[in-house]
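Of the protein chains in this complex, one is absent; all others appear in place.
Here the chain labels run A and B in written order, and each chain numbers its own residues starting at 1.
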Amino acid sequence: MALLIIDTEACTGCGACVDVCPFGALEIIEGVAVVNENCTACGACISVCPVEALSLPEAEEKPVTEDLESYQGVWVWVEQFQGKAASISWEMMGQGRRLADELGTTLTACVLGEKMDRVAHEAIAYGADRVFVADDPTLRVYRTEPYARILVELVRQYKPEIFLLGASSRGRDLAGAVATLLYTGLTADCTGLEIDPETRLLLQTRPAYGGNIMATILTPNHRPQMATVRHRVFEVPEPDFERQGQIVSVPVVLSEDEIASKVVDFIVEEGEVNIADAKIIVAGGRGVGGPEGFEPLRELAQVLGGAVGASRAAVDAGWIPYAHQVGQTGRTVRPDLYIACGISGAIQHRAGMSTSRVIVAINKDPDAPIFDIATYGVVGDLFQIVPALTEQFRKKLKR
Amino acid sequence: MHAIVCIKSVPDTTEVRFDPETNTLIRDEVESIINPFDTYAIEEALRLKEAHGGKVTVLSMGPPKAEKELKEAIAMGCDEAVLLSAREFAGADTWATSYTLAQAIQKVGDYDIILCGKQAMDGDTGQVGPGIANQLGLPQLTYVFKIREIDFTERVIEVERLLEEGREVVRSRLPAVLTVVKDINQPRYPTFRGIRRARRMQIPVWAPADLEGADPRYFGLSGSPTKVVKIFTPPKREGKVEMIEGETPEEIADILSDKLIESKVI
Partner (left out) sequence: MDFSFTEEHEMVRKMVREFAEREIAPTIKEHDRNQTFDETLLPKMAEQGLLGICIPVKYGGAGMDYISLGIACEELERVDTSARVILSVHVALNSLALLQWGTEEQKQKYLVPQALGERIATFGLTEPNAGSDVASIQTTARRDGDSYILNGEKMWISLADVADNFLIFAYTDKSKRHRGMSAFIVEREFPGVETGTIHGKMGVRAGNTGYISLQDVRVPAENLLGQEGEGFKIAMSALDNGRYTVAWGAVGLIRACLEASVRYANERYTFGVPIGQHQLVQQMIAKMAQRLDAGQLLCLKAGWMKNQGLRNTRETSMAKWYCCDAAFESASDAVQIHGAYGYSDEYDVERYLRNSKGAVIYEGSREIHTILQAQYALGYRQDKPLRCELPAYDQEEWEAEE
């Protein structure tokens, strides 16, 4: 089943490909590389082969976007909820600006909603040269169909080379629809964006397998090059409200009658957690011992104005709802401060929080892997340390 | 009622180990499993079948050994299964995967609802669900937390979607493509009756020739707009942990709180 083509004449059996293969799909047998069915055609080995013995089949008639060169400019979709722009979008604007400058091109923001004047002006302050504004009651609340259709029409008309969206629920929902309709490449949940100086292509880097490996992905023959970008990986740039930019009003594509989906309600539960946006997270794992063990963590989180997170072990044991779960099967978070209490730090958990700015680990076991990624570590009983910490912050922060 | 569930066979990440020397995935003994998020899609489809009658078809694209995961879905109670497996399908990115699955869904035909997990554990992209919806021109309802109401005669559905700020209630028409989150249900165990049925079942394997009307240029590697150019190990986190020590918990808390206030994260 493996697609990889190995030129056995050229292969010297050096084993460079074996070392880089993330899937253990290559081995050297009798002096030449041999591929097995673990191969995913990821291409990681091709660039390391010193004798160019490896390749993937090139289709003769590979479908491509026509007229690639005519695609110019960097675009960012500005997500709004209840008329307010999401901070993730300003993070995208910061990156969009950087990429546009590197390419010597312009940055365009796409603002969709109702009464979007203020957001449109903010977009300029955050770096846009041009803002497309679709302002209509049908766009007040985000819905996939009307949003996707407008963006698709705009792309077809104005042909951007790069289109960035935040990897929020809405961003992922929208990007998936737009990329499919446009038949272009979309790289989800990127943590790195660079321009290849030679080809001017966007190098999109994203974690896979819960952050254990990183992949750099290109969209060489399709435009725009689309990416969603993970929240809180990039800084929100300083807005400059003196900046000048062009605001272009664009029409809606679908009328209300033509939209199948209606948003009928929005439920925000009492005590609903949004750990993805929290700046401070106090998280508990197996070491908290039971549902009541989260109480001291809640108190600390309250004093710090943070949220309570949990490891999968604590959630699976039923001590705390899933909404609190951090990690590969839960939420990925990147707070300024992550306090891990009684969390051993399994790789799946670390995948969801290891990019936090400051990590504090409190654990009884001095060998717990969580200490490997912590900024500060405390070996001790969380039921003593956490309340003491709460008390100290109460005093020092006067809360 | 006919529900189609799309599932993916992924390595069991709870068992995935990395070679600390080379930092590559040790795959030798890693079992493949149904992508955990997809098991919630299967469960939701089975609940719809129990409530409304009808059948559940499960679909997967992958290597021949992915038959095992389809059989597991049968053992859980799904009625039919199809495996899309061919050399031409290999190397597909999310666009080509969605295209191929959408073509297969059309061939299966006569569906009322399509269910997927919110994302795969290995790729984490969450794009195939929206991809299928837009290939088929159907409404997409992502991150579904709860099906509030579903009426296969009136062809309407009302769901709660789990978003960052809370839960959005959306009404849409059927058929639609749903991607579901973990909170939606608790997947059932396979049953012995299901296991016996799975053993007897021959799962059909479809290749490009079985997807009449599809454009083979859009399959697999050739149909994929994205291309992986490099795979590498993430850089190790800089610096070493600073251990805070003290005679009493109060002393430790005192030192630690000072350091955190100084570092301006609070």
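By our rule, contacts are C-beta pairs under 8 Å (C-beta built on N, C-alpha and C of every residue); 3 or more make two chains touch, one makes a residue touch a chain.
This one's a predicted model, so the numbers in the text were calculated from it and none came from an experiment.
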Listed residues B:55, B:68 or B:107, member touching the removed chain: B:68
Absent-chain contact - pick from B:66, B:198 or B:211: B:198
Touch residues of chain A, complete complex, unshown partner: 316-318, 367-369
Absent-chain interface as seen on chain B, which is shown: 68, 71-72, 75, 189-193, 195-196, 198-199
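Quick note on the criterion: only the chains that are shown with their structure count from here on.
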Centre distance in Å when chain A and chain B are each reduced to the mean of their C-alpha atoms: 17
List of chain B residues in touch with chain A within their complex: 13-14, 16, 18, 22-28, 36, 63-65, 85, 87, 90-91, 93-95, 98, 121-127, 129-131, 133-135, 139-143, 158, 160-173, 182-183, 217-218, 220-234, 237, 239, 241-245, 248-250, 252-254, 256-261, 263, 265-266
Touching residues on chain A, where the partner in the complex is chain B: 1-3, 19-25, 37-38, 40-44, 47, 56-59, 61-63, 81, 141, 143-145, 148, 168-170, 172-173, 175-177, 179-181, 183-189, 203, 207-222, 260-269, 272, 274, 276-277, 279-280, 304, 322-323, 328-329, 336-337, 347-348, 354, 357-358, 360-361, 371-381, 384-385, 387-389, 391-393, 396-397
